[in-house]
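All protein chains of the complex are present and in place, except for one that has been dropped.
And now, chain A:
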Amino acid sequence: FCRVDPYGFERPDDFDYASYEAFFSRYLVVLTRRAIKWSKLLKGNKSIQKSLKVKRYIRKGIPNEHRALIWMIASGAQTNMEQNPGYYHRLLEGEKNDKLVEAIKTDMNRTFPDNVKFRKTADPCLQHTLYNVLVAYGHHNKAVGYCQGMNFIAGYLILITKNEEESFWLLDALIGRILPDYYSPAMLGLKTDQEVLGELVKMKVPAVAELMERHGVMWTLVVSRWFICLFIDILPVETVLRIWDCLFYEGSKIIFRVALTLIKQHQAFILEATNFPDICDKFKQITKGTFVTECHSFMQKIFTDPGSLSIATINKLRESCREKLLSQG
């Protein structure tokens, strides 16, 4: 394995090559099996219908060569793109909001400094692509404009699709439909979902909820980046992509599954914390190590460990948490 991963990210100095190699040689077998299954599934037709079989296939991971296409289809981005030909380019040619452009420019060098493809010196330099996607999106969805975090998400979309316009429509699928009101100025949807997670932890891992309450740690401190960046820079790249496979097909509920799995799996470890900074530190540590690197077994766990998690439960909690937040002003 080299210093730079297949997506262009530099591996950290303390990267454990030996254990990664051990994992990857096992994962390669899975990848090969999945690749064969997927090419059979897609044989002849470049589309999929929603079905239990497809859902199962997606949970087991979309092969990289089909990832962009399946994300496009599953999220509805493909349909939107086809129904609005030329729209993306018209956005880029239109008049620009200076303040928005300025905010986006500020983050260009700060998006993936650890990715060689996003360096100013790279050729082609993905910073230009990223800039275009974010500027177009900010003018398309004026209520949201640009919120930090979107730069990382768009960056991942560009790395996977290698296509500016598709990245734009996928970003729209996430921000406009899949994630409810996360990035708008009041961030009400994000705040709501952080509270919802708190409620779910109370139900499913009560000891951790009690610890957080005892030390006055608000959920937003330890999980806001999980929600805002959809686990980018929190979990390993391969694991994030596997999560996103399900996110595009099954929706935002997956984020809760991942969060609950991380917390439940490390319950004893988290409970060792005796003070506020300890707790924050534990929450940083539980996103590292073999448990999260081994993405295939991790993805199996997220569907079993947290137990049942119906969308009805989540929606009910969202409603009550939202009311509470609104009444607090």
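Quick note on the criterion: a residue touches a chain if its C-beta (ideal position, glycine included) is under 8 Å from a C-beta of that chain, and two chains touch if they have at least 3 such contacts; residues count from 1.
We adopt the following convention: contacts and distances are computed from a predicted model.
Visitor: The hidden chain: which UniProt name fits, "Proteasome subunit beta", "Ras-related protein Rab-34", "Mitotic spindle assembly checkpoint protein MAD1" or "Tbc1 domain family member 13-like"?
Guide: Of the names offered in "Proteasome subunit beta", "Ras-related protein Rab-34", "Mitotic spindle assembly checkpoint protein MAD1" or "Tbc1 domain family member 13-like", the one UniProt assigns to the missing chain is "Ras-related protein Rab-34".
Visitor: Looking at the whole complex, which of A:H66, A:K117 or A:R225 touches the chain that is not displayed?
Guide: A:R225
Visitor: Touching the absent chain in the whole complex: find that residue among A:T106, A:Q285, A:Q300 or A:N315.
Guide: Checking the options A:T106, A:Q285, A:Q300 or A:N315, the one contacting the hidden chain is A:T106.
Visitor: If the missing chain were put back, which residues of chain A would it touch?
Guide: 103, 106-107, 109-113, 147-149, 151, 183-187, 190-191, 218, 220-221, 224-225, 228-229, 233, 277, 280
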